[in-house]
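Note that one protein chain of the assembly has been removed; the remaining protein chains are unaltered in position.
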Amino acid sequence: MSGPYAAYVLAGYAVSAAALGAAVLLTVRGWLRARQRLAALDAERQP
Amino acid sequence: MSALLLRDVRLAARAGGSAMLALAFFAGVATLVPLGVGAELPRLARIAGGVLWVAAVLAALLALDRLFQADFEDGSLDLLALSPLSLEAVAAIKASAHWLATGLPLTLLSPLLGVMFGLPPRALLALFVSLLLGTPAVSALGAVGAGLTLSVRRGGLILPLIVLPLLAPAVIFGAGAVLEVLDGIPNGALGLLGAFSFCACVLSPFATAAAVRLNLGS
Partner (left out) sequence: MLRYANPTKFLALSRALRPWLAGATVLLLGAGLALGLRVPPDYQQGETVKLMFLHVPAAWTAMMAYGLMAAASLVGLVWRHPLADQAAKAAAPLGALFTALGLLTGSLWGRPMWGAWWVWDGRLTSFLLLLFLYLGYIALWNAVEDETRAARAAAILALVGAVNLPVIEFSVQWWTTLHQGESIVRAGGPLIAGVYLWPLFLMALGYTLLFVSLWLMRIETAILERRARTVMLEGG
């Protein structure tokens, strides 16, 4: 990619990738934590 | 029914009540604007419609978070809910009282401020009519926000965030009505504002009543 406006395009793709990547990571992390917590509680309840 | 309206208006109208505060706020904001943007009358006339409309909306929001709060805290809202009056009617009356206490005085004061902003007479009339038509919508939609934030401890803080985007059409059409006269190009702003206001006033009491209801039951 070249031309005077390439920087804007790259910035757009970088920002979008970063934001969506962060959203995916946060969502998956929240989900994993909730799952682990529930599993731990279940294990505690039935030793 | 009229007793409730009278009581609310009287409460707002007494010295130090919300009506005086809203008026003073409205005039205060309008005074700050020329100090901020410069005092050239042609430029002020150009922005007068928008500035006064924004100031009016903010002034009306100022008194909103108390709309149901006092009655909620002392339990009279529960009594109103039990009375034969439907909660929708109570919501409509409360919004009307709010309009009589803030929207109407603001509208009456607006020509004076308009003169100070250098608006020509026909534009003053447009400003006056647009506020007269549009401020009921501000009260009606504001009442929805007041109902929704009823049980929030500091509801006054999130109320503007909730209500302001909903009021964008009123500000746009209201300021547009003044521009219509200044530019001399018919744009139909008053008709659109009237339609928006009418729909808002008819539909909002139902949303307000639903919001109040969910906060009443324990």
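In order of appearance the chains are A and B, and numbering begins at 1 in each one.
One rule holds in what follows: a residue touches a chain if its C-beta (ideal position, glycine included) is under 8 Å from a C-beta of that chain, and two chains touch if they have at least 3 such contacts.
All figures in this text were calculated on a predicted structure; none of them were measured in a lab.
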Neighbouring shown chains of the undisplayed chain, as defined at the top: A, B
Residue touching the undisplayed chain, where the options are B:Ala30, B:Ala126, B:Leu190 or B:Ala207: B:Ala207
Residue of B:Met1, B:Leu32, B:Leu108 or B:Val152 touching the missing chain in the full complex: B:Val152
Touch residues of subunit B, complete complex, unshown partner: 141, 144, 148-149, 151-152, 154-155, 158, 161-162, 164-166, 168-169, 172-173, 176, 179, 187, 192, 196, 199, 203-204, 207, 210-211, 214-215
Subunit A, residues in touch with the chain not shown (by the definition above): 1-6, 8-9, 11-13, 15-16, 19-20, 23-24, 27-28, 30-31, 34-35, 37-38, 41-42, 44-45
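One rule holds in what follows: only the chains that are shown with their structure count from here on.
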Rounded Å distance between subunit A and subunit B, as computed from the means of their C-alpha atoms: 42
